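Of the protein chains in this complex, one is absent; all others appear in place.
Our next item is subunit A:
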Amino acid sequence: MDDQQPLLLPGQPFPPLPKGEFVLGDGAYGREGYVVSDRIGHGTETKLGTQTIVKVVGTQPPLALPKAGSTVLGRVTRVNPRQATVSILVVDGLPCGGAQATRVGASNNKAAGEGIDGSDFQGIIRAQDVRSTEKDAVVLAECFRPGDIVRATVISLGDARSYYLSTAQNELGVVHATTRGPSQYGWTAAKHVLQPMSWREMADPVTGHVEPRKCAKPDWLA
């Protein structure tokens, strides 16, 4: 049972809480016996057995940063024989980086979460993390191409510049890829969206051309 309360600002304590055992959730912290909000939002109490989880639900989408275990969507930016570099766009269904990402996505020709000045969070998919079978035989150029949208899971925070991502599960991998058909008579050919055919092949539905990818299992395949 959820009980929503009035708007709270950072530093504002919760209204007096009923007696019992409390767990501080997201958006709340304890200070001198009070439960205090740390963002602009509505306080929420959720009963869970004998405990009550106290948290503040923000009036804007929360700042979503990748953390270990998150499922992210990213755009492949660079591929080399050892690893693929990914610009992280979406974290657990939320634009990466919070409110700015939402606003920017609405008014620019960019994906939600894609930075306007190269300030995206960067992840890398190492060759040994692409799939769980035949790790030594992975050729990264046959798994990813620049511009592909991939779904991956965060292994760890990684080093100072990149998060470590993995696509070593059936539902992880390339979810969207495009190819440009052959140009004719000097005209630039249109882009075609590739369709997954198997776990490692994608085909152009217009020309029939087959390209290798590490494909994610489509959502409609239950």
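Operating definition for what follows: contacts are C-beta pairs under 8 Å (C-beta built on N, C-alpha and C of every residue); 3 or more make two chains touch, one makes a residue touch a chain; residues count from 1.
Heads up, the rule we're going with is that contacts and distances are computed from a predicted model.
*Asks:* Which name from "NADH-ubiquinone oxidoreductase chain 5", "2-oxoisovalerate dehydrogenase subunit beta, mitochondrial", "Exoribonuclease phosphorolytic domain-containing protein" or "Light-independent protochlorophyllide reductase subunit B" does UniProt give the chain that's left off?
*Replies:* Looking only at the record, the undisplayed chain corresponds to "Exoribonuclease phosphorolytic domain-containing protein".
*Asks:* Identify the residue among A:Leu17, A:Leu63, A:Val138 or A:Ala203 that touches the chain left out of the display.
*Replies:* A:Leu63
*Asks:* With respect to the chain omitted from the figure, which of A:Ile40, A:Ile53, A:Val138 or A:Ala203 is a touching residue?
*Replies:* A:Ile40
*Asks:* Quickly run down the residues of subunit A that touch the omitted chain.
*Replies:* 7, 9-12, 27, 29, 31, 36, 38-40, 58-63, 65, 67, 97-100, 103-104, 107, 115-116, 119-122, 157, 159-161
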